[in-house]
Every structure is written in C-alpha cells, then in structure tokens.
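Missing here is one protein chain; the remaining ones are kept as they sit in the complex.
Coming up: chain A.
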Amino acid sequence: MKDNPSRPLYLVPYYLWIVLFVIAPIALVFYFSFLDLTGAFSLENYKNFFSSVYLRMTLSSFWYAFVITLITVIIAYPTAYWLTKTKHKQLWLLLIIIPSWINLLLKAYAFIGIFGLYGPANKLLQTLGTGPWQILFTDFSFIFVAVYIFIPFMVLPIFNSLDKINPALIDASRDLGASAFTTFRRVIFPLAINGVKSGIQAVFIPALSLFVITRLIAGNKVITLGTAIEQQFLVTQNWGMGSTIAVFLILFMIIIMMVTGQKEKGGSDNGKTK
C-alpha cells in the first residue's frame, strides 16, 4: 500500500465484495423477476403475484408474522423489564441469549418430539383429562415455536433500551405522585420505545421469511413468503416467480424498516446489537 492514497489497494477485496455479493445479487433478483419460465422477458410473474392465490398467501404470511411479533412483544417486554432489576443482570441476559445460539434446526427438532402424538405435551394433556391431540402440524405449534425462537431477539433490544433509562427519572415521576402504571405509561414506555421498535424489526421480517419451521413444524400447512420463495427456487425451479416474490419481500422489508426506523438523534441505537 505505497501508492496513491486516494485509492488504497487494501480496499479492493472489500469493494469487490460489495459489488459481487451485495449489489449484483439484488440486481439479479430484480432482473430474474421479469423472466418467465422460458427465460423470456415478461410481466407475467407480477401479474401472477396479484392473482388471488399469491395475494392470499401474502396476507396470511403477514397475519402470522403479526401474531408472532405481537405475542413475542407481550412475553418479552416484562421479561426484559424484570431482568433489568435483577442482580447480575448481564449474566441473566446472557442466559436468555444462549438459546438463540443453539442451531435453529435442533430447536425445531426438539419440538417435533415435544409436540408429537406421544410427546410430553400430549402426556400432560392426557393427565389433565383431554385426550391426545394432533398438536404438531397445526397453526398453534407453528406460532408457538416461532415465538419461542424469537423471544431472545426481542428481549435483547428492549433490555438494552430499558437499561439505559436514568433511574432518577422514574424516582422523579414517583415523587411527583404518579402511580406505578402512570410512570410506566408516561415515562418508561416512551423512553424504551426504540428498543421495542428494533425488536419488532428483528422479529417481523424473519417471521415473514421463515421456511424451516413451516416445513418441519407446520407440515407445509402454513405458507409464508419465505416458504414460497424456497418452493419456487428449489422445488418448482421457477426462479422468475421466486424472484418476484423476493422482490416483494424486499419491498415489505424496506417499508417495515421505514415504519420502525429511528431518528438518528439522542437515544437511538439501543436496539439491534451493533
């Protein structure tokens, strides 16, 4: 690196990476979305996407993602809140995060056993008096496992933003006569909203594109945008249609990022680990 400082040689691999693996793949997906099965240029895929089949699939994908995200927030918020109040909170947080490091496939596999016809979930139900149920391959098992998998990703950003709140603000609110609920509604919640937003970002988009859990746990009954893309690419071999769905998934992703986006002032950046 002795030459021209404005164009350092050591940056070549990195820029090459950007061009080859960031820009080119996106461009290719857009390009392929305009190709039909024979490889000719057409708008057929887009026309198909707006047919009732794909629209219904998109809607149901959104509905599942919405339900999954909502339940995850409801479970993760109190968890994060009380975690900030424990002793050794960093260690407890780490213990919440560790399951997220375990391979997704293994967790899904565990649930095949747990929810199976002779698994512990059904045994519990039987001792409670209601006979064995088909739990696996239902909406319930799908949503349960998805929520299970996303909880750490929701707890982490909420924990980080709650943890940053200056306790003096809460004391002040209590001293001024606010009830615990009012303090939460008027002080804690607004200050930690960015963590919730990052959590939603970290859960909603992956929930739209899940395909492992749908295949293993939902038994192909639930089709998300991710499942559809995988199907088109690897089973039907219709790369054009797969790309079109991918284009829409990218669009939805951008919209979600904009909606949950944070202003670059003050207490931002307390969400996804950076």
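In this text, contacts are C-beta pairs under 8 Å (C-beta built on N, C-alpha and C of every residue); 3 or more make two chains touch, one makes a residue touch a chain; residues count from 1.
We take it that contacts and distances are computed from a predicted model.
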{"item": "Among \"Dihydroxyacetone kinase subunit DhaL\", \"Spermidine/putrescine ABC transporter permease PotC\", \"DsbE family thiol:disulfide interchange protein\" or \"Respiratory chain oxidoreductase\", UniProt-listed name of the chain not shown", "value": "\"Spermidine/putrescine ABC transporter permease PotC\""}
{"item": "Options A:I165, A:A178 or A:V212, residue touching the unrepresented chain", "value": "A:V212"}
{"item": "Residues in chain A touching the chain absent from view", "value": "1-2, 8, 10-11, 13-14, 17-18, 20-26, 28-29, 32, 75, 78-79, 82-83, 85-86, 90, 92-114, 116, 118-120, 148-149, 151-153, 156, 159-160, 167, 201-203, 205-206, 208-212, 215-216, 225-226, 229-230, 233-234, 239, 242-243, 246, 249-250, 253, 257, 272-274"}
